[in-house]
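I'd like to ask some things about the structure below.
Here the complex is missing one protein chain, while the rest keep their positions.
Coming up: subunit A.
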Amino acid sequence: MLIRHRPDLTDNDVTDRGLYLRRREFITGVAGLGLAGLGGMASAAPLAFSKGFSTTEKPTPKDDVTSYNNFYEFGVDKGDPAENAGRLKTRPWTVRVDGACEAPKTFDIDALIKANKLEERIYRLRCVEGWSMVIPWVGFPLKDLIAAVKPTSKAKFVAFETLMRPSEMTGQKWDVLQWPYREGLRIDEAVHPLTLIAVGLYGETLPNQNGAPLRLVVPWKYGFKSIKSIIRISLVERQPPTAWNLSAPREYGFYSNVNPAVDHPRWSQATERRIGEFRRRDTLAFNGYGEWVADLYRGMDLKKFY
């Protein structure tokens, strides 16, 4: 797989080793402060990572990435998550990985981050609403996590679930969607090397509004597939229910691959506005990742499996 380096980064940008080794302390300290009332303000901590598969497109400014979010658990307006996500406590945090596997396990987020080799992946993100960004994620391939629990042959799909905690996720106090937010992938999509579990962006731990402490990133699908603040990942035999599909099945399919040829029933998906740009640009099939993922869907009618 093609690995490109960001030309604007030098070795000087790599996190200092001393700082890297002390990152647990730093995160623990910061989390402590968070509990003391600083909330999400203090959540950004530097991460150590290598450079992975990335687009050479110019990343969307960090301020835009962290202030224009769809994260209905914190409110339905795009400015709401940045405003309200600060109260979410992301430590302690565990992720249960279970279902059709030989070694189901509950992972502590810090142990998980430590156990996996983090990479920066600069991906395009295309929202189903018709806008897009370019985001430098930091994370590790989901396939590594799935391999760790030794899936059985019954693992045909992967189901994901977001935290349900209305006291902190105040948007959950009314049923704009069926809480908790759920998403799903077919197993071959889940173990595809592009499918990422992100724990950071712009070199630091994820801001809460972007799905802290860990989220899915599936760059060739509409953004809502990339579920945030995950607490459970289950290997299952049947296609799992997913939040937007439950809400409007005709509008949001299980697959939801970025596809300019299949319109949303209420608006065109042929073009998109890249945040920061004036003119709309053409939307690419599979968000430009077709070279690597189109084979997953060979023989499928993508108008039917939208």
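Following the convention adopted for this analysis, contacts are C-beta pairs under 8 Å (C-beta built on N, C-alpha and C of every residue); 3 or more make two chains touch, one makes a residue touch a chain; residues count from 1.
Just so we're on the same page, contacts and distances are computed from a predicted model.
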In UniProt, out of "Pyruvate ferredoxin oxidoreductase beta subunit", "Carbon-monoxide dehydrogenase medium subunit", "Protein-methionine-sulfoxide reductase heme-binding subunit MsrQ" or "ABC transporter related protein", the chain dropped from the view is recorded as "Protein-methionine-sulfoxide reductase heme-binding subunit MsrQ"
Selected residue (touches chain absent from view) among A:K156, A:R186 or A:R273: A:R273
Omitted-chain contact residue, chosen from A:G79, A:P166 or A:P249: A:G79
Sole contact to the chain not displayed, among A:V176, A:A261 or A:M300: A:V176
Omitted-chain contact residue, chosen from A:D64, A:D144 or A:E204: A:D64
Go through subunit A and note every residue touching the omitted chain. 64, 67-68, 72, 76, 78-79, 129, 131, 176-177, 247-248, 263, 266-268, 270-271, 273, 275, 278-280
